[in-house]
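All protein chains but one are shown at their positions in the complex.
After this line comes chain A, so read on.
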């Protein structure tokens, strides 16, 4: 008996109607034919970041939309509290790799599907790994990881000698996330449309939260934890001693209070529906059957169901996608210490770094100012933290290379002193 060509099987009949017929709202470049489904089934490679509740939903949705070459990356293992939203996991899977279990489940359930799991951190994979995908989609709720991936797809862009972007180096990034009580879904065409860092002001700063934010308008579960640690613990002092992060009783107390607080402010929840929007966008991008979301959609279902789509603007001076050194205004370099500069990079809305390392060039020689991630260098450079910028020989216009876990590449900042004629004493 002759095997029916895969893309002609009846199970794909729903997709075939959409992909083999012309439609008035199709993308101008869309050419309906059985080749489109063939591309989705056999050629198109998708990467899903995260195999938690959101990643699993994405994986199922994409596999059901005909994608078969899907890679999924997550370093975590399955925990009991994951079971209710992560429908690909069962009680017996507790302790196993999320990516592995999710991949096995889908490969067993949907014939022809070849999901490849990667049980590691996204930072462990290099550009060659990321370069092989047609679309990357985020199924996680971590701004840091999201910014890292954003930096990665930006670093994969290449430009010709005239500085014109090579279109084939663009890997679209689709992302869904929560921002306060609302959620959003977005499509990023790196180098062309607004990237994650272009709209960083939508996300609250990561490292230190202004007290008013964590107390009155917590927008993230982290806010609640922070509030309990900074405000509630000292106020209630439940065990009569300072908070000890290694004491299980203490951490449980903080966890429970944070939960109550998050409950009170009703955080979480809408993200699930946003990844489903993302799956449709991946399908639109891969098939060109209609124009993708341009480029930002807000979703809220506290009062009825509400969505709003708009075009977020690409920032000319974006730290991630503009290729322009970022000026940092320094009021008084005689007073500003390196530590203050680092705090600024962490707290400023535009940078929102986590744990930056700084190097520069002085008189043609490389100089390490501070590297927090390598123990030996950290110890050696720690004294620099309390030195002022002048003490460190940093001049007006000095360029400093900043590395941070929010980006796989680095950001160049340019110091701009308000006081002119600085004399090195």
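The rule is simple: contacts are C-beta pairs under 8 Å (C-beta built on N, C-alpha and C of every residue); 3 or more make two chains touch, one makes a residue touch a chain; residues count from 1.
Please note the rule applied: contacts and distances are computed from a predicted model.
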Tell me the UniProt name of the left-out chain, picking from "Short/branched chain specific acyl-CoA dehydrogenase, mitochondrial", "Enhancer of yellow 2 transcription factor", "NEDD8-activating enzyme E1 regulatory subunit" or "CLUMA_CG008231, isoform A".
"NEDD8-activating enzyme E1 regulatory subunit"
Per the touch definition above, residue among A:35, A:201, A:236 or A:343 touching the missing chain
A:236
Answer key for A:109, A:382 or A:416 versus the chain not shown reads A:109
Residue, one of A:160, A:303 or A:379, that touches the chain absent here
A:303
Please pick, from A:18, A:243, A:346 or A:412, the residue that touches the omitted chain in the full complex.
A:18
For chain A, the residues touching the chain missing from this view
9-15, 17-18, 20-25, 57, 60-62, 64-65, 80-81, 83-85, 87, 90-91, 109, 111, 181, 185, 211, 215-217, 227, 231, 234-236, 238, 248-249, 252-253, 256, 259, 262-263, 266-269, 272-273, 276-277, 279-281, 283-284, 290-291, 293, 297, 301-307, 309
